[in-house]
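Partial complex: the chains shown occupy the same locations as in the complete assembly.
Chain nomenclature is as follows: A and B, assigned in order of appearance, with residue numbering initiated at 1 for each chain independently.
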Amino acid sequence: MVDQVLSSVLGNFLSPAILAFILGALAGFLKSDLEIPEAIAKGLSIYLMFAIGLKGGASLAASQVGIEVLPVFVAAFALSFFIPFVAFYLLKLTTRLSRENMGGVAAHYGSVSIVTYVTATEFLKTSGIGFEAYMVAVVALMETPAIISGLMLAQGKGAGNAASGKEGKSKINKDLMREILFNGSIVLLLGGFAIGWVTGPDGLDKVSGLFVDPFQGVLCLFLLDMGLVASHRIRASRALSLPVVVFGLYMPVIGAGLGMISGFIVGLSAGGIALLAILSASASYIAVPAAMRLALPKADPGLYIPLSLGITFPFNIVIGIPLYTGLVLALVG
Amino acid sequence: MTEEFRIYKKKKIEIVVEALFSSRVLTALEEAGAKGHSLVPNLRGRGAHGLRRGAGLSAAFDNVMIICLVDESLATKIMAAARDAIGDGVGIIYASDVEVLRDEHF
């Protein structure tokens, strides 16, 4: 068992994508002048979101799905919403962060990392483990509830205004909800999903020369950039104390545990449970930081971004994915 | 080429602010009476809040510069509006004197 996990950790580790992350991180720490132009990095992330949505939609169109997805969706929503409470409580116990910073960090851990998700699906495919076709919809569903609970936690019971400045509450809150619900990554993921669903496998086939064949390679370049950005942000960070870094290592494991239990209860397949675990374990670094800047400007992005991108993300893709999958298989499979 | 022309004294207000706050600031400027603005995307910066620089992953560290030319009479109001729109966000505001051609733009 331990042997198996170790060997799959190693196999996972030795994939071009993860080595590319390490290369990027190394280049950053060695102060290389290597940088991926911002426009290219944005382009890569647009590609990934849209391609992931598209493929998820097409595979859903090819499968039979009924009312049995509802409990899964409820569980996913609940995980995203309640994990921040656990995170907040642990941060309060172990760190000296301000309330705003604790709420901000907590929101990130309730939400999800799409690159972690897609790395996990590749790992499952390589290991020959199947999973439910509608998991991409679960990803989209888990992006935002954590933002709401994170904001609630940051404001405490008495507080009633998530907005900065002196403007009225309702106006900002409406704008904010629009900004959160219609943010680019969600539009691409859900839009791609809808297009994939409507046009089905035939539609995907037409565009597979861009969205399927080169996908792994694009992921590789994106991870190279993530490694670079992670090391730059860690080097620039003045806010990462030891208890916070340690939180970034045990919190994903706790999240994974909660995800496994929920996945088991709602009756997912082994692969589905592993994915729900990895989603719960993962922390956002694309959608949530932007929402937090707008809604909670007092929380420090120099804290939550390096933590989520530089500590939790590599932990999850290198150790977490094979670990959680191994656990699920040992318990369920 | 005509070289005679009138010149009008205005204030140029420049605002370096995190990109995610730019639409709030622009709305505030417009509401405060500015007839136009220019915006330079993708600024990098350093200041009390540390290093800032767009990375393509999220816009949380993106900076922009907003340039707004207004009549001297409006300057204080515009600067106050920008300050309030930034609130707890990251940004700086400063002003200087300029001379413009074509008064009707400002």
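What we mean here is this: a contact is a pair of C-beta atoms (placed from the backbone, for glycine too) under 8 Å apart; a residue touches a chain by one contact, two chains touch by 3 or more.
Remember, it's a predicted structure, so these values are computed and weren't measured experimentally.
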item	value
Whole-file subunit formula (labels as shown)	A x3, B x3
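Throughout what follows, only the chains that are shown with their structure count from here on.
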item	value
Geometric centre distance via CA averages, subunit B-subunit A, whole Å	35
In the complex, subunit B residues that touch subunit A	18, 20-21, 24, 42, 49-51, 53-61, 84-90
Residues of subunit A defined as touching subunit B within the complex	36-42, 44-45, 164-167, 225-226, 229, 232-233, 236-238, 285-287, 289-290, 292-294, 297-298, 301-302, 305, 309
